[in-house]
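Here the complex is missing a single protein chain, while all its other protein chains stay put.
Order as written gives the chain letters A, B and C; numbering starts at 1 within each chain.
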Amino acid sequence: MPVRLPFRPRRDAYPPDLWTKCPSCAEMLFNKQLDKSLRVCPHCGHHFRIPAKVRIAHLVDSGSFMERDADLQPVDALGFVDLKPYPDRLVAAQLSTGLRDAAVWGTATIGGRPVSLCVMDFGFIGGSMGSVVGEKVARAGEAAIAERIPLIIVSSSGGARMQEGTYALMQLAKTMAIVERVKAASVPYLSVLADPTTGGVFASFAVVGDVNIAEPNALIRFAGDRVSAGTISEELPPGYARAEFWFSHGFVDRIVARAHLRDEIIALLGFLIAPPLNGIGEPIAAGAFKPRSFLSALTGALSGDGSPDSRNGESNGSRGEAPRG
Amino acid sequence: MPVRLPFRPRRDAYPPDLWTKCPSCAEMLFNKQLDKSLRVCPHCGHHFRIPAKVRIAHLVDSGSFMERDADLQPVDALGFVDLKPYPDRLVAAQLSTGLRDAAVWGTATIGGRPVSLCVMDFGFIGGSMGSVVGEKVARAGEAAIAERIPLIIVSSSGGARMQEGTYALMQLAKTMAIVERVKAASVPYLSVLADPTTGGVFASFAVVGDVNIAEPNALIRFAGDRVSAGTISEELPPGYARAEFWFSHGFVDRIVARAHLRDEIIALLGFLIAPPLNGIGEPIAAGAFKPRSFLSALTGALSGDGSPDSRNGESNGSRGEAPRG
Amino acid sequence: MVDRLLGRPHAEGKPESPTAEVWAHVQQARNLKRPHTLELVKVMADEFIELHGDRLFGDDSAIVAGLARIDGRRIVVIGFQKGQDTEENIRRNFGLPHPEGYRKAMRIMEMAERFAMPVLTFVDVQGAFPGAAAEERGIAEAIARSVGLMSRLRTPIVVVITGEGGSGGALGLAVGDVVLALENSIYSVISPEGCAAILWRSAEQSAQAAVAMKVTAAEQLEFGIVDAVIPEPGEGAHTDPAETARRIRGVVIEHLDSLGRLSVDDLVEARFKRYRAYGPYTVADRPSAPVERPGIAHRLRGLISTRRSMPRFTRTPRTGPSGREEV
Partner (left out) sequence: MVDRLLGRPHAEGKPESPTAEVWAHVQQARNLKRPHTLELVKVMADEFIELHGDRLFGDDSAIVAGLARIDGRRIVVIGFQKGQDTEENIRRNFGLPHPEGYRKAMRIMEMAERFAMPVLTFVDVQGAFPGAAAEERGIAEAIARSVGLMSRLRTPIVVVITGEGGSGGALGLAVGDVVLALENSIYSVISPEGCAAILWRSAEQSAQAAVAMKVTAAEQLEFGIVDAVIPEPGEGAHTDPAETARRIRGVVIEHLDSLGRLSVDDLVEARFKRYRAYGPYTVADRPSAPVERPGIAHRLRGLISTRRSMPRFTRTPRTGPSGREEV
């Protein structure tokens, strides 16, 4: 049952017969051409921010994306009003983007391999993470675990959504709790950090991918400009907190231009494969250090009730030592 | 079966009626007094290096130390000759220290609590670690695991023993393999870093205690003076690579004067207690992340007929949406 | 900055407006004379051994951690540490942690798990240090991993918000089985100043932002983010730090008792479900209002006895297949 909002053309769905000025090199770019280059300036390589569904179309095998939970709808839990009420902001964002909140998730194939994919949309209230975004990230992770398929999250976010108060803050914990389970289940997780990935999104699921991929020059930082400017005044070097900065500081594995991102992901998916489960529901390569002989021998030695052998047998058997191919 | 070497008084067993000059403050110290202050200069706090058995006497409950494996004897596996043959160096060291090699291990009680204790002796070829030292560290660790008592190692070493070649290097791997098992068994490990703790000893078991305790001003470093001087020339700040340096760089938990070390260890032993084993030979608090319901639920889901509906149902069920209230 | 951090005691007379009242509460939460981790431990614990260092880069003085004995129990205590005067504040970097602080905390938490010791954290932080030194060494990564570790740590965790529960910097030590808060504490997704600067484009609207975010302990209790509020003595915790510590001690012991009766598996599963459930939303094709009844988090917290009210908003159960559409 497809659920669609009434929507008007979103502001980043440029009319194809018009021109856009590149904010980096100031070149005038014909929108149709810009779409063909995946909204990357052909002159200077500037990566324009793109809507979630455009991103998805770039990445997945054509027609393979099955959106899930498009009907999740944010709630104004706090009765939050700043210069205008939160519900008004939500409605405006929904009308301009055609989305109910700042993330889209679903399953798809990429290069023929099934994945669980969640993509954030900066056009929706700055890609901020409230309860719906957190819920979608969580469900994407749970689907990845259940189906033992890789999880891919593309982040583009100003951080936690202030209008949802500490519920928004709790999304850091919710999403990290899920990511910990993804890792414990030996399910691969690729994090793609697009411009910008900041605040609570950077400080939760975006920073802890098995492989962290950043788009060139993407702004990535925890402390927001205005926040840190108001608190600590210090000179920041050029390139500070850009993708290349994080590469050299060890937090980003790969910087990949948008034109190569799909191929890069396909290549990585060829390597990062969830190993099969053993008989008792644990990945065969699970990382827990359980040296076989010494602990089971100790049990026998220390429990001293006379049945160490049978206990050893159980202990060994329960670890599911199936022959390997 | 006590095994004793023929030995002459070792060079650091000072004649009690003579004086020793403090190398730090140049004060002349009466040896009897120096022994009473645990060989710490009462004027400037300089900690003299002390033989393993003196250290043990400082630490353990009187009469509780039962030395183990005193009969382990080093071997000249390489036929190593520098300015003199390795066997000659061994005999000289054995005669001057009364030890067969640079470590002493055994069980003892400290403040009434049983421990497995291994203490290095810098007086034996610079406390260097060859196969016997590595073996004693390993056996101390194995005893700690088997008896579920804390492991305490006091390091004082110039590093790996060159005369034993790569066998000495392999002691880093041997001892670390044991320490990993100590940790996996949830057995506590206290590392005491005395002056000096350098080279391969610092780069293996000495640096990875649950709690790292250093004696004041102890020299602690990986790269030896002569080695690094010959390779990279750079100015080193005062206090470089001393205990206090490592405290501020996050590698030492506590700097404890010798007079307080026993009390400090007693206090820590009151906290760091190996939890009991469960029925299958694993510590009840073992750190492996095994979220109970979701992995076992997955096993059921995936080993079955694979119908997507039942999979969804089980997946949701595993999220625990039981009736509320 | 020092001025702001030192805070101002709230006015003697009645605040003249609800906004002023909330702002007075914020200032109260920031009062540097409130007891911080070390002051609390000194009263609460019979014995305390501080541990230092992240074993990677440094020892962060804005986060302290150690082994404590409270009521005969061996526990691990970890918390933020502001200074009580300017000199100590400078030494403690005004209580603003760097990544090393969270990495030290993680190291000690893993030790707590290994030796089956419960963890007690004290949360009082404006936020993580927002400068380049913290940023480039991965404050975001450190907070994310600490939050993740706490979500799965196989030992009980009791959290006490004692002053400012500021943003991700606070959450980095605030994931637990029970989250308590002192009466005059605050908890918010961003500092009121930061919120005002972004949404009102003016830091002068900080009080208004504090009101809008519902930062007070009582409001956070209503939301179910906090499980119980601990009343402060006299005119506030800063007027009687020792009595404050004793009150915290009593409540913490009670919760350690309750949590200690659960199996580790049940404990970790309940903690997971608590955080998994946070955050209200509705489903568009079933446009009923958010259901006003206790949610999963409440049911789970029912496992442990706490004095608290109902959460006002809970997640609507998902009963049918979700909407799907193709791109």
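By our rule, a contact is a pair of C-beta atoms (placed from the backbone, for glycine too) under 8 Å apart; a residue touches a chain by one contact, two chains touch by 3 or more.
Bear in mind the structure is a predicted one, so any value in this text is a computation, not a measurement.
Novice: What shown chains does the left-out chain touch?
Specialist: Looking at the complete complex, the unshown chain comes into contact with A, B, C.
Novice: Going by the contact rule already stated, which one of B:121, B:135 or B:210 would touch the omitted chain in the full complex?
Specialist: B:135
Novice: Since one chain has been left out of the picture, which residues of chain A touch it in the full complex?
Specialist: Within chain A, the residues touching the omitted chain are 183, 186, 188, 207, 210-212, 247-254, 267-268, 270-275, 283-287, 289, 291-293, 319, 321, 323-325.
Novice: Applying the definition given at the start, please give the residues of chain C touching the unseen chain.
Specialist: Output for chain C: 55-57, 137-138, 141.
Novice: Determine and list the chain B residues touching the chain excluded from the picture.
Specialist: 1-4, 53, 56-57, 60, 63, 65-75, 77-78, 80-83, 100, 106, 130-132, 134-135, 138, 160-162, 164-174, 176-181, 184, 199-200, 202-205, 207-208, 221-224, 226-228, 230-232, 234, 236-237, 240-241, 245, 249-251
As a working rule, only the chains that are shown with their structure count from here on.
Novice: Among the chains, which is located farthest from chain B on the basis of C-alpha centroids?
Specialist: A
Novice: Between chain A and chain B, what is the gap in Å from one C-alpha centre to the other?
Specialist: Comparing mean C-alpha positions, chain B is 42 Å from chain A.
Novice: Need the CA-centroid distance for the pair chain A / chain C, whole Å please.
Specialist: 25
Novice: Which residues belonging to chain B are in contact with no fewer than two other chains?
Specialist: In chain B, 286, 289, 291, 319 touch at least two other chains.
Novice: Of all residues in chain C, which are in touch with two or more distinct other chains?
Specialist: Where chain C meets two or more other chains at a single residue, that happens at 152, 272, 276, 321.
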